[in-house]
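Left out: one protein chain. Kept in place: all the others.
Chains here go by letter, A and B, matching the order in which they are written, and residues are numbered from 1 within each.
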Amino acid sequence: MHRKLMKMAICFSLLLFPLLAVKTVDAGSSDTIKEYEPNCTYEEYEKIYLDFYGNSTNEMAEEGNPADLMVDDGKDLYNTVEGTKGKSCASCHGKDGEKLVGVATKYPKYDPAIKGINTIALQINRCREKQMGAKPLKYESYDQLALELYVKSLSNGMPINVSIDGPARKFYEKGKKFYYTRMGQWNFSCALCHVKYACKRVRTNLMSPNRHHADHWPSYRLKWAKAGSIQRRFRGCMKNMRAKPLPYQSEEYRNLELFLTYQSNGLPIQVPGMRM
Amino acid sequence: MKEGNAISRRKFMIMTGLACAAVVSSSSIGSLLKPAVAEGAKKPEKENINDVLKKFFGDRKIEMSHVKLKTPIIAENGAVVPVTIISDLPMEKDNYVKKIYIFVDENYHPFTASAELSPANGKAALALRIKMRKTSNVRAILETNTGKLYGAQKAVKVTIGGCGG
Partner (left out) sequence: MPKGIGKIKIRVPRKIKKGDVIPVKALITHPMETGFRKDKKTKKRIPAYYINDVNVYYGDELISRMEWTIAVSANPFMTFYLKADKAAPLKIVWKDIKGGKYEKTIQINPQ
């Protein structure tokens, strides 16, 4: 009688198991990644995109991007004295950000002090805590984004030039591995949609190849009705993939940001972006 | 089938079925199965575009000329659809367009925005970014100071995205 109940219980739980499955990120077993062939070039993608949607979003971006107003707020924050040491960003980095011109083209980059990849958002908080004695700004808060926008805007038009040499290499490879890792309920990976099946559709959304993915962040997104960082987009993408999103400035996201930004090397920084 | 303490197969299936239903309806798994409609505000009654136009303009004739309406054919995101209205109608002291109306047929409340103009504007034109609930006609109606009505309409597709939207 007990054996029969046991069998029933096992069958029962096996039936329910898929519903209760925890969505974890599987790091994969092999260390070498078999990279996909990109399904299309960026030019091909752009042609299909413009044929289908027309140029409305770009025109709106040129005419008036609400995130432009955040850049001005970022500049004000940059000049504001905050913290116990009586400094503002300008105290060290110069009036009107003159010493920061060009700096954003090198980020994300390896920083021996954290033995990992440093991003601008992370560095803003490290500067605030260490150099200014000020409280770190919550990631994705208005002020954090405004400052990141301002710092990046100082390098607008300049070509992205991140390095994956030396100690950065290891983290770049980790980022690439994450990009190719299958995850979530549907077993998707970033590379699947943005390399192997680039230019194909998910419902009506056209999957873009990743050449320009990193060059316009922080960006205004119509869907968010506000500006957000690239890592917010990572979290959104992972939620769309039915995978559990990771925290802001987690190691995986910083490595991923390095990997993606390297794909945009040579392209000019253009912030804030405006996307759907 | 053993008698005594054994549960009959039929009873077991019924019990399992009821247990599953209870789990599904009470847990978050159940919410995945419910239609994704935002609770909270009750969905408003959708106004019919013809009733709305009648409310605004009665039985007055709207001439479909003199108005150019520019919209995207497919809106990438229905929350932000750029709409441009331009008319060649004069904007002179005694002969000018005094009001521009925008309607979106399939919105719950089709009346979207209006702009009162005067000869000081120099041109009967307006551009605005509007929200569209779904694929719909967008209508622009212009009223002159003498009460004449001119209009234009365009169909705009609003797509459902898979990953971006």
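The definition used in the following text is that a contact is a pair of C-beta atoms (placed from the backbone, for glycine too) under 8 Å apart; a residue touches a chain by one contact, two chains touch by 3 or more.
Values in this document were obtained by computation on a predicted structure and should not be read as measured data.
Trainee: Given that one chain is not shown, which residue among B:12, B:57 or B:111 touches it?
Mentor: Selected residue, touching the omitted chain: B:111.
Trainee: Of A:8, A:69, A:158 or A:246, which sits in contact with the chain we cannot see?
Mentor: A:69
Trainee: If the hidden chain were put back, which of B:49, B:69, B:89 or B:125 would touch it?
Mentor: Hidden-chain contact among the options goes to B:125.
Trainee: Quickly run down the residues of subunit B that touch the omitted chain.
Mentor: Residues in contact with the chain left out: 38-41, 44, 79-81, 84, 91, 104, 107, 109, 111-123, 125-132.
Trainee: Hey, which subunit A residues sit against the chain that's not shown?
Mentor: Considering the whole complex, subunit A reaches the absent chain at 60, 63-64, 66, 68-70, 72-73, 142-143, 225-226.
Going forward, only the chains that are shown with their structure count from here on.
Trainee: Would you mind writing out the residues of subunit B in touch with subunit A in their complex?
Mentor: 5-6, 12, 16, 20, 23, 29, 72-77, 79-82, 129, 159-165
Trainee: In their complex, what parts of subunit A are in touch with subunit B?
Mentor: 1, 4, 8, 12, 16, 19-20, 52-54, 56-57, 59-60, 193, 201-205, 207, 222-223, 225, 237, 240, 275-276
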